[in-house]
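A quick write-up on the structure given underneath.
Missing here: one protein chain of the complex. Every other protein chain is in place.
Here the chain labels run A, B and C in written order, and each chain numbers its own residues starting at 1.
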Amino acid sequence: MSQNSHPTPLLYFVIVMCLFVGTVVTYKAATIDMGIWNPIVALAIACTKAVLVVLFFMHVRYSDKLTKVTVVAGFFWLMILITLSLSDYIGRGFQVAP
Amino acid sequence: MPAKHYLNDNYGIRSWLLTKDHKRIAILYLCTITFFFFLGGMFAALIRLELLTPEGDLFHSDTYNKLFTMHGVNMIFFFLIPSVPAVLGNFILPIMLGAKDLAFPKINLLSWYIFIVGAGFGLAALIGGGVDTGWTFYTPLSTGYVRTPVIVLAVGILIAGFASIFTGLNFIVTTHRMRAPGMTWGRLPLMVWANYAASLIMILGTPVIAITLILVALERGFHIGVFDPKLGGDPVLFQHMFWFYSHPAVYIMILPGMGVISEIVTCFSRKRVFGYTFIAFSSIAIAVFGFVVWAHHMFVAGISTYSALVFSLLSFAVAIPSAVKVFNWTATMYKGSVSLETPMLYALAFIGLFTIGGLTGLFLAALGTDIHIHDTYFVVAHFHYVMVGGMVTAYLGGIHFWWPKMTGKMYPEAPAKLAALITFIGFNLTFFPQFILGYLGMPRRYHAYPPEFQVLNVLSSAGASVLAVGFIMPLVYFLWSLKFGEAAGDNPWDAKGLEWQTTSPPPTHNFHEVPIVTEDPYNYGEEANVVH
Amino acid sequence: MEFKLPLFPEQASSVAGQVDAFYLFLVLLTTFFSLLIALMIVFFIIKYRKRPDHKAEQIHGSTLLEIVWTAIPLGISMIIFVWGAVLYYHLQNPPKDALEIYGVGKQWMWKFQHPGGQREINTLHVPTGRPVKVTLISQDVIHDFFVPAFRIKTDVLPNRYMHTWFTPTREGNYHLFCSQYCGTNHSGMIGEVVVMKPEDYAEWLASGKAEGSMASMGEKLFQEFGCTTCHRPDAGARGPSLLGLYGRPVRLSDNRVVIADDNYIRESILNPNAKIVSGFQPIMPTFQGVVSEEGLIQITEYIKHLSQQDSEPLSNRSNPAVLRDTEVPTIQQELKGRGNEPAAPSGKKP
Partner (left out) sequence: MEQQKGASTFGMWVFLLTELMMFGGLFASYLIYRLKFYAAWEAGSSSIDVHWGFINTLVLIGSSFTMAMAVWAAQKGDKNKQVMFLIGTMILGAAFLGIKGIEYKAKYDECHIPGHIIGKAFNASGGCMADGKVTGDIAKEFMEHQAEIHKPVPEAFAKQTADQTQIFFSFYFAMTGLHAFHMVIGLGLLGWLTLRASRGEFSGQYFTPVELGGLYWHFVDIVWIFLFPLLYLINRTHG
């Protein structure tokens, strides 16, 4: 399925450099006080790095639709777990209202 | 000289224990879970015996607590979860797809060994005195208060969970990759759709209970503070994590049963299934919606009002696809040519009992009534209507349906019909009174109860003894049929589907030549097509 | 053995009738659909039974029918949802004038205390005709306060206060069950709710031996633990004054606003660093393991009492920790929008 379209070592090298840069940026960003933005920036960079790994190192970019659907499904279910359980905790804040 | 098939292909214990044949693994699972079914059933019998009198005079309350815990754990994790998927699914799914085995035969065998190890831990916990946390393991009771081998049992369930993950993984990949030529998604038997949906839950839900049980074990072993309120942890979080798996898990249990019913109803109505697409997609819908309703187990447990409203609303959404299935099965019989062989009796019992079980679920999803009946016998009755009236009935129906295929032998029809009838009567007598008990306010897991509940409890216990007869009978006549049963023939029911086109029992590689599918499933219109 | 076969528990609270009506509606619905399916099955079995001269007629399905039997259950379930949600909302929100009783659950008994200080174990006396709010907490595992005759139930958690309320309507003795499995003697964790005429209740209260009202016991503890050293109503106090605090919004040092309810007070005693009142230093030591659950309840009751003692309108108070009435509308907006805020990194910085 993905025989002839695998990326080249050069591309891998570019990706790994991006990942290194991403790591350094995450680290540097954490030392700057951005208030509420700190965790958002950190997670945004982490997501970007993860997407790079998934797309190129794990060849999803060159894979069939089924693999892509699988990846998206995993993300979707993880979001169900996180958002619905977290929403209960955040929702408890509403109850203190008079 | 009899024809070669998977049973006589090879003899000896090694040929069974090292087999990679999905059919033999299914038989291994069948023997294992039958043991656990009767073990769990024995606990149930003792529970019902205790509840004959209000005083709680037969067992010490600790013993009683262990009985219902071990009943729940055995039945849910070591019987219901593997029942239809690992036995009937394992046996029939690859044949239905026209494949010669599952995608990963070695992983399939590994799954059985993992199950055995997990079940071994379960038995070790039992021999080590039994656990008394309830099958729900609610913290902080399970992590800090009871003095029983909770960790052993938790590890057992965790390990057994991986058995079901591997079964699910195998089913999903097999369904995607191993279909015979011509077997398009629109031609998949509904049994495959249902097992596929259940497999989705197995692979996505089970890991969450695995990590939760690891945390429970760590909390209990090292007091790390994740669930212990004394150290700042939140016991309600445990319930979230637990039910994230355990609610979808009831769909792992019921969905494959629904698949079995779709096969049986069409066969004995001699008719195409009514609304194929809707039944198929309702399975997937149940699998997906099943993941967003878990907190309806927690309406009085201290979740926010906002969450309660959302989860209640979503819970009603998951009721719709189940209703659609029931209507479609009933409609399938319309203008059919209905005959009442044993599997059909079970299927009809399933439809009736599942309808009641499903509708009483509405009482629990509705916020106003759930407050009153939560954690009472109403829940017990509802759950057993779905799990025993639904799943066990479907499982028995499926075993009867495919027994001739699995063994090549026919079971005796008269005792089988009688057993189906006894099961139906016994079941209703056992569990219907529990609805009333629940609304009257009898809490679940009560060892002693106020005397005014006695009449209903006695009725329930009486029913349980009838039910026990109904469950033991098949064990006897199935074993009898292995030796004395008539040869079944390749297609005793005149059924459609690839599994009936191969020999009974099937050859080791299922088909003598790769089948090519050219027709829709349940194509009962053309009777001539059947080979005798 | 006495032969009794009741189908409904007694109705002894104002909501019991409403819950029963809803329940009956659901029972009728269930009966109707179960019978419908059952009768259809029986009818089809007979009408279309297998016989030599009859052949099945192949039907693929009907989209119209599918839509109908998707839409009808959906419509019905939405009715059930709304009905249930309205009832639930009613049961979740106790009226303001309710009689407040505190309860502590422990393995395996219930302890209750009335505002006047009367204590009882496994029995709860309440008057008819008046809403009663029970605030509950557990000392160990999760329990559940369940009175079938009132149709109410709530889990009793070890780390925070849970509430339930009811208005008893009929005198009598009713079961009190623990309905969350709580260990060995779970089924022995039962009690009785005694509903009395208001005058009988008053008499019962008067006959009860109490060392003093809950608030006065709380005050004693308050003195004993030296809380008064810091929590004084004067300007130089190191801790926020507790006058008029209860039930009012409080601004925290990170600008969040919370309502000073039971759980807030409990948390502030056991875990003082969690929420720091704006303008104060987080110097309070924790009282975790020092004050018993009952003591906590008494102190809470005392603090509540401080708000009720004088009839002076709260808006005229000089307690800087408590926000004024004029500020409340904006605060309510803040509370609404505050959903995501705890996630902010500056969330609980002192």
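Note that in this section contacts are C-beta pairs under 8 Å (C-beta built on N, C-alpha and C of every residue); 3 or more make two chains touch, one makes a residue touch a chain.
Everything quoted here is computed from the prediction, not taken from an experiment.
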item	value
Chains still shown that are in contact with the chain withheld from the display	A, B, C
Touching residue (missing chain; options B:L215, B:A394 or B:A488)	B:L215
Contact residue for the chain not shown (choose from B:I165, B:A198 or B:V288)	B:I165
Which of B:K4, B:H60, B:R147 or B:R177 contacts the chain that the document leaves out	B:R177
Identified contact with the non-displayed chain, of B:T206, B:T376 or B:T508	B:T206
Positions on chain C contacted by the hidden chain, ascending	271-273, 281-286, 342-343, 345, 347-350
Chain not shown, touching residues in chain B	103-104, 107, 165, 169-170, 172-174, 176-178, 203-208, 210-212, 214-215, 218, 221-226, 231-234, 237, 241, 244
Chain A residues touching the omitted chain (full complex)	1, 3, 6, 8-9, 12-13, 15-16, 19-20, 23, 26-27, 30-33, 38-39, 42-43, 45-46, 49-50, 53-54, 56-58, 66-67, 70-71, 73-74, 77-78, 81-82, 85-86, 89-90
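In this text, only the chains that are shown with their structure count from here on.
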item	value
Innermost chain by mean C-alpha position	B
Chain pair with the higher count of C-beta pairs in contact (B-C, A-B)	B-C
Mean-CA-position distance for chain C and chain A (Å)	40
CA centroid of chain B to CA centroid of chain C, Å	36
Multi-chain contact residues (two or more partners), chain C	none
Residues of chain B engaged with two or more neighbouring chains	305
List of chain A residues in touch with chain B within their complex	66, 77, 80-81, 84-85, 87-89, 91-95
Complex contact set, residues of chain B against chain C	56, 61-62, 65, 132, 134, 136, 138, 140-141, 144-146, 229-230, 232, 234-236, 269-272, 274-278, 299-302, 305, 308-309, 312-313, 316, 319-320, 323-324, 326-328, 330-331, 333-340, 348, 351-352, 355-356, 359-360, 362-363, 365-372, 374-376, 436, 439-441, 443-452, 454-456, 524-525
Sites on chain C touched by chain B in the complex	1-9, 18-19, 22-23, 26, 29-30, 33-34, 37-38, 40-41, 44-45, 48-51, 54-62, 65-66, 69-70, 73-74, 77-78, 80-81, 83-89, 91-92, 107, 140-142, 144, 146, 148-149, 151-155, 157-160, 162, 175, 177-188, 190, 271
